[in-house]
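Here the complex is missing one protein chain, while the rest keep their positions.
Presenting chain A:
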């Protein structure tokens, strides 16, 4: 759908940072150019003595709209359906059939454009492009060059790369196709930048060509240049009138709203966009921005987190650690979704409350959690009792143990009294061992210090 209406769905700019990191820099609204001015973007050192290079990368993102039926025919869409089983009369190019634009696809495309902060073209025209290609649905012509990727991935990216010296005009760009993952995208772009620099530094030139990324070799190779040899004989598609999108201002008063797509109406119904959601989470719970990314990227994790927070006195800043480190890593290890988690928000909250009330140590809590994963339905408190994990609450008992440890570690005591505070940790560790992890280290430290200072 990237080509469907010019100007939405897709040109982003990634700035290459020294050391090989990428940071996203969305292209400013109106800009359709392949590049954007690097904000703090890095410059590559050329061969010693030669001028440095600035790479410019533009990504052409083809995103397949998720819909039940195809763009121009009424046929259903279903991944991996048997060949020729979802072909309508129009798809088979039977004579006399006409394309009909799928309204849901248009609305989805508008939503996508709005979500990506693009400007939506109010008027879109459809062209026909002519060429013979044996496996195309319409032999001899396509409307808007409909390409359906063979991988299930709903996203396809072509990368446009060029290099130039700072202050000089942009260089000739090449287009790199056949990139199937973000990892390969990075590899392909890195390779192409290097290739172009080497070529130019050796006195060569860059051709405006299309290259394919070879994932096995990790390099780009020239594709047969079809564009130059073939004239596609574009002409307006006579069976599809221009697509006019309206907003609240331009919508005529007596127009039947069933017949039109209203951008403002769609905008109102957009769910909170991720960036907004993330900001809200950070503000509301005091978590770090990177935490909010993880929360949103995992289906159902945000709800889980918020449910736990509701049911526990532990601060969200501390809860998040348990969610992201303990819960999430367990789920990943066992390839489970959040929905499939054997530990419910309620159980986790229950556990965290015990920790918060200092009835157990954090080590003990981890042990309890490990038990909870078994999904046997036991409550955290039950497990604590079973395994005798409660923290010793009796101060006198603790004092006795501390005293016993002190008595048994003459050398360490002397070292501490001489000023080596680190050795105190050993004593704390010994108390922990003695109590089988059931002592509160903070309290133990206090008691030891008190005794040692006497």
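Some points to look at:
In this text, contacts are C-beta pairs under 8 Å (C-beta built on N, C-alpha and C of every residue); 3 or more make two chains touch, one makes a residue touch a chain; residues count from 1.
One rule holds for everything that comes next: contacts and distances are computed from a predicted model.
Per the UniProt record, the absent chain's protein name among "Beta-hexosaminidase", "CASP-like protein", "GATA amidotransferase" or "NUBP2 factor" is "GATA amidotransferase". In the complete complex, the hidden chain is touched by one of A:82, A:95, A:167 or A:252, namely A:95. Across the entire complex, the residue among A:120, A:189 or A:240 in touch with the chain not shown is A:240.
In the full complex, chain A touches the omitted chain through residues 89, 92-101, 128, 130, 132, 134, 138-141, 231, 233-235, 238-241, 256, 259.
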